[in-house]
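Structure incoming, see below.
The complex appears here minus one protein chain, its other protein chains still in place.
Here is subunit A:
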Amino acid sequence: MPKRKVAALEKVEADLVNLQYKIRRDPKSYAQEFYDQWLAYDAQRQIFVSSPATASSDDVKKFHDLVDLVAHVADLYPDLTASYPDHLKELLNRHHATLDKELREKIVGSLTLLRRKDVIDSTSLLTTLFPILISTPSKTLRSLLYTKIISDLRESNSKSTNHRLNRTIQTVLHNLVTSDRTSTKGMWATRITRELWRRQIWTDAKPCDVMKEACLSDNEKVVVGGVRFFLGGDKAREEMEDDSSDDEVDMKKLKHQSGINKKTKKRQKALGKAVEKVKKQERKKNAPHPLNFSALHLIHDPQGFAEKLFQKHLQNTKNRFSLENKLQILQLVTRLVGLHKLTIISLYSWFARYLTPKQPSVTSFLASLAQGTHNLVPPDAIEPLIVKIANEFVSEAAASEVAAAGINAIREVAIRQPLCMNETLLQDLVLYQRSKDKGVVMAAKGLQSLYREVYPELLQKKYRGKEATMGLKSGETKQWKFGEEEVGGIEGIELLEKYKEEQKEKKMAERVGEDGEPKDDDEEDDGFHSDEWEIGSSDSDDSSTGWINVSDSEDDEPAPKRTKTDPEAPELVDEDKENAEAEANRISKLATTTILTPADLLKLQELRREANIDKAMGNTSKRKKELIARHIDEGVTADDIELPAQLGKKSTKEERVALAKDGKPGREEHKSTQAIRKSKKEAEGKSTTNKEKSRKKNFLMTIGKARAKNKRSLVDTKKALKAHIARSKSGGRRANGT
């Protein structure tokens, strides 16, 4: 008797996948079947819960499959499966440590699936997953949960920012960091916050607060996580943005391909997706750039934070953090000090211990010192440090790199606070430009040129240079006192004012030419020129005079001179009145007397750009300011300090070889350049040329033609040759040239 064939549905193996497919096609008709499976799930769950640790692999497998089925169709039977999410949560909470690996992953996956189907909300999902993420000993589960949490937060913030959810999670993270400061659990708070910051999902002050608390933790890992965030989080964010804009789709190519390739649904769909992506990118490009503040700017109470950080992790002698981590903390503290112009006096005396050439990674310390200096730091606090650097690093006995680094460090500090230097020391240091080492020479010259600009009196006369001497004589070079701030304004406003005056004169001249008599400007200008408020609509070259003059008689007076109102600075007043007056006159009144339109601002930008170009062409008087601006944005690194020492160094052979190899094709084996190019072309999926094809052609296929060619008559040969020449002249068979 032949063996009986088993029909597909009769198979003993439960075909849950098939059932799931049917249920999703027609949930009403298969309600009964689902109910059966729900009961089966319930029974298996009970078996499992009664002894989760000793459950047989068979039971686990069955339960796994049923969990999967129910999760996929739970949204179709909300009444029946109301308790399902709670079951899963309870299972995960109670038994996550002992559960079978696959089953555990399935449960996590099912919960996220339920979230996607909107059966449960994000908050309940995240509050379930998060405690497990922190407590579980399993690495795989942690990484799974981490990705799920991040992706869920991304999802729920994708359409519009879900403030409520974000607030909840941020509070949870904040509590996690602050509740137990010694545990490593805060790591997860830092990791999650950092990731979401990088993806620009969280951009406000609350995550910064979480990180701030992380920095003040007792656990080294958590602290480093927080510190790294402040030092590098914004850069990571920018890089991420650049990356996302990188993967552009070549629309032209895709369209061309879709015209040639076989038309399938899959390809059509891919093309549609690509089109959508391109459109999205376009929209993104046109959308206004989100104004995201850097994390360092969003810190609440930076003074208190920097002080605490310094006292807790650096000043505290019991602290046992590694040097590398301490340096990172120091970098953050000094960064904050420099950026927010904070005052932590004890910081500078603390530095003294570390400023010796034997100290490991001393250049980082020097860089941090420079970073932590600003014009409001009392010179008395820094001067001993400068002296110490000079004594320890800069001497004839010291190695040239050390001396160069020392002088450069002094220069970096002096850029920010020029008053920290005394005359003898500076003169001594400047003399190092006679050294034999190029690095030392460059560093010393740098210091000299800096002081030529900021404080030429300190230099010996012969080192002052022409401009500084002339400036001193004419009184143009102004000596700033401690605590004095440059009177600020809008950069380039004087350019705009000048430009406007020119325009006005031009117009007057025109009018005189037309009407014979000049008209009163004010009457005409009193009307509201609405077109000026739209940047594109007006030609900014000719109609900029149309400005409502909001000034009345009081405003027309020159702005009060600040230098005179300050009675506690008698020296300044005495110094030279003329100078102060000239300064006051220089500050443009335009911004205080009128309202600038967008058109004006645009023009201002243009003028500023032009001025910058002028500067780049040769006029380098503002170099110092640019330097400072750069440093405030980016901070000083050890590389900046070490840079002059690298000058004049001969590179090693390896470096030269690496430099020569840079940008050339990789050559693992001995191969000709041609062969490398060919293989690269093949790897890119490009086609071969006709020549290459003919070269590869099977010999037996060509032999017949070759024989026939030999047998041709002379006339035929001549014809063929002539035709060949004519063809090559006209650009080949396809006449490409014509």
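What to note about this one:
The rule is simple: a contact is a pair of C-beta atoms (placed from the backbone, for glycine too) under 8 Å apart; a residue touches a chain by one contact, two chains touch by 3 or more; residues count from 1.
The working rule: contacts and distances are computed from a predicted model.
The subunit not displayed here is recorded in UniProt as "Pre-rRNA-processing protein", chosen from "Exosome complex component MTR3", "Pre-rRNA-processing protein", "Ribosome biogenesis regulatory protein" or "Late endosomal/lysosomal adaptor and MAPK and MTOR activator 5". Within the whole complex, the absent chain has one touching residue among A:D59, A:E105 or A:D204, and that is A:D59.
Checked against the full complex, the candidates A:Y35, A:F293 or A:F482 give a single residue touching the omitted chain, namely A:Y35.
Between the chain not shown and the residues A:D15, A:D75 or A:D204, the one that touches is A:D15.
Along subunit A, the points of touch with the absent chain fall at residues 9-16, 19, 28-29, 31-33, 35-37, 39-40, 42-44, 46-47, 50, 54, 56, 58-59, 62, 77, 79-80, 90.
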